[in-house]
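Every protein chain of the complex appears in place save one, which is left out.
Right after this comes subunit A.
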Amino acid sequence: MNGGDLSNGNGGGFNINPSTNVLATLNADDIESVTILKDAAATSIYGSRGGNGVIIITTKSGKNGKTQFNFSAEYGSNNVILPPPAGRPLQANDWFTLLKEGLVNANASQTTINNTLASYGYGNGVDIHWFDLVTRTGVQNQYNLSASGGDGKTKYFISGGYFKQQGTTIGTDLTRYSGNIKVSHAATDRLTFTTKVTVGDVVQNSALASSGISGGGGYFGNPGYVALVLRPTQNPFNPDGTLNISNNNLGFPAHYNPLYIAANDKRWLKALTILGSENIEYKIWKSLKFTSNLGLQYNGNEEYQFNNQFHGDGSGTAGYALSIYTRNFLWNWYNQFDYHFDINRNKKFSADVKVGYEATRNAYLQQQGSAQSFPPKLDLYSSQNAATSTLGIQISSDYAFTGAYSNANITYDDRFSLYGSFRRDGSSRFGSSNPYGNFYSVGFAWNVMNENFMKRIELINNLKLRASYGTNGNAEIGNYQWRPSYGFGYNYNGVAGGTFNNIGNINLTWEKNKQFDVGFDLGLLKNRINVIADYYVRKTDGSLLSQQISRTTGFTGVISNLGGLENKGIELTISVTPIQTRDFSWQINFNYARNKNYVSNLPTGDQYNPQSSAFLMRVGQPFYSFYTRAWAGVDPNSGSPLWYTDSTKSTTTTSFASAKLFLVGKSASPTDFGGLGNVFNYKNFTLGIDFYYNYGNYIIDNYARFFTDGSFPTRGKYAFMMNRWQKKGDVTNVPKYVYGDATNGATGSDRIIYKGDYIRLRNVQVGYRLTNKTVLTKLHLSALAFYVRGSNLWTKIYDNNLTSDPEQGVQGFNNQSVAPSKSVTVGLNVTF
């Protein structure tokens, strides 16, 4: 960001609110541009941190001229996107139908059935729509004011912003204050100083979110989870209107009353991020420039969690509070020479050469404290009121990188350009024998359009060919993983204890990506049609993964440069302007990406994917290939679940234990994705419509067993359970509903793996820009614009059995994470 690194990982990560990251403290309104670099020639210069592509965020700068003010305001509302119909909770009538049927199928006596139904309030009319109770329409507003200007020597940009958003879940909100200053001053013709400071302060409340240090989706406040796990027969209110925290079947014996938790638990994050950079540019000669840039990042995060004394996780300890303070400080310093060499002194043949050196160091510190036994006052949730402290530790962790880099770009006659780079990086994360890695790239571009022979072809107005090959590195592993270590903290009987806790690998070194790209840019019919097409092959060697080893060693794995991965595919962007008149234009932007991902080399043989045993790594198969049993439906005669015995899928079994696990041919990675946008301009009006689509991936419902079939009969159930087998001859995919079911029907097979294909209407925006000079002058304004925007208003899924929103992260795990929301926003932008 602004030439410096932005630490995101463990350094700036949050603990109690893991859904947030450091980017939340940035104000999008202060950002001038976001550029994504993917091909090898562009990313190789970023060396270590460029392994997975580079995102360049540039904040706004001042421009010469009279001071300009810009004010923008936005107001909007958000609503939760309900899960697809199959995954919505059953209401009371249906839920009782299943309960009764389940008991009958479990051969319960009539007395047992009657008693059980009665204990859940059968016939008392309670039917709670939990989704409605735990979600709401969240209001959001945002105001930003900025001023920018310059007098030739000094340019500046300052801004301040306020953003407040209510979450779609009750009890959640986020407030952000942000400020940004960027001043550059040309001390002499040769020397320029630039100072940038960005400050963001975020306060996020989320009493109903995941719980504890580790977090996770299955906790009590998650609206999707709560709406499913609670029975529609549990009444959150007592007859007198107070919140019900009773312990009987009609109350909340197991999962808590979310309304009470939202009202009385606390969970907040207060994050302060300061990003600063000091930059000096000195022109030694006209063609030689020296730049020194010091980037600083400070994060101070205060997190606090309070579980109340009376109901919920804190009731056993008379209240519980966890307080975490995290401080992360990163500095990055680079010094660089830029040399421009006009080879023939005719500006036709020139070379730009850059050499530099950079060093980065990150220091992380965290203090954790917890306390319990609170006074019986719900408003005294600060842990200074608690009787007993149970945790007080400080955790530290550091990393460092160095890099020496160079690149050269030679252009000839605006027709040919040749690019080359080399850099050598070192990291504290690699073994003492191999901390350094060398990375290079070469690229070639031919601007065919500037050739004489092209001048005669009127159809084509732009044609550029390019190819590049390069390597870059990845160091995204824990800070000290390479060190064989004897660690402490394994204490016993109040005395310190140590164990051999990390095998380490002193030969551990950089994971290397070798990427080849070839592509072209083509413009036709005066740019009415533009095509950008690329083909890439990206081979990853020495992937930083834990090599799984026999558990009899006392370890599950050893960090290694293990095996290889390969990604190859195409990216295509087509922009067409079918209509272009003075008053009206229509532009279509279509982009499409196809990616094939697979494990190309695994010398130690098949192993579980170290990220999750839901996947098995095997040469030739995608990295995230689901490894499970194959579901074979339901036996129409008995209603029993069926599985295929093995990968031949030739025989079925009713015994879960007899079904073998194998690669079921489903991967969590999409094969195709992209977007389709339409922009209509009519006079001062703009209409934009953007779709996003994604195809070829699968999603696993990790919580299915709780809401599917009868193994957890006292929990809420998915709507699709009404399709269960009921009598001989029924053909369905949902087995017989048996109270206390032991068949493992809803776990460990591809029955709970769904197609993740979808199309989503990301954005619809209508804008109006006032251009009438006389009106603007009357209003003393230089520009005025309004817009109305709707986000995520429509979604189409292609698997009717899908129980969750299709957007579920790279591993395709439906872990009952907070559902996305749709929003409608109106905004105003004024410049004066």
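Please note the rule applied: a contact is a pair of C-beta atoms (placed from the backbone, for glycine too) under 8 Å apart; a residue touches a chain by one contact, two chains touch by 3 or more; residues count from 1.
Here is the rule we use: contacts and distances are computed from a predicted model.
As stated in its UniProt record, the chain not included in the shown complex is "SusD-like starch-binding protein associating with outer membrane", which appears among "Zinc transport system permease protein", "SusD-like starch-binding protein associating with outer membrane", "NADH-quinone oxidoreductase subunit J" or "Cytochrome c oxidase subunit 1".
Only one residue from A:251, A:300, A:633 or A:827 touches the chain missing from this view: A:251. In the complete assembly, the contact with the undisplayed chain comes from A:550, out of A:550, A:581, A:650 or A:774.
Annotation: of A:124, A:137, A:238 or A:499, A:499 touches the absent chain (contact as defined above).
Touch with the chain omitted from the figure is made, among A:97, A:402 or A:600, by A:402.
Only one of the listed residues, A:68, A:154, A:175 or A:390, touches the absent chain: A:390.
Annotation for subunit A: contacts to the undisplayed chain at residues 106-109, 111-112, 115-116, 119, 187-188, 191, 247-249, 251, 253-254, 280, 282, 290, 292, 315-317, 333, 335, 357, 359, 361, 372, 388, 390-391, 395-402, 426-428, 432, 435, 479-480, 483-504, 548-556, 558, 606-608, 613, 616, 656-657, 661, 705-706, 711-714, 739-740, 742-744, 748.
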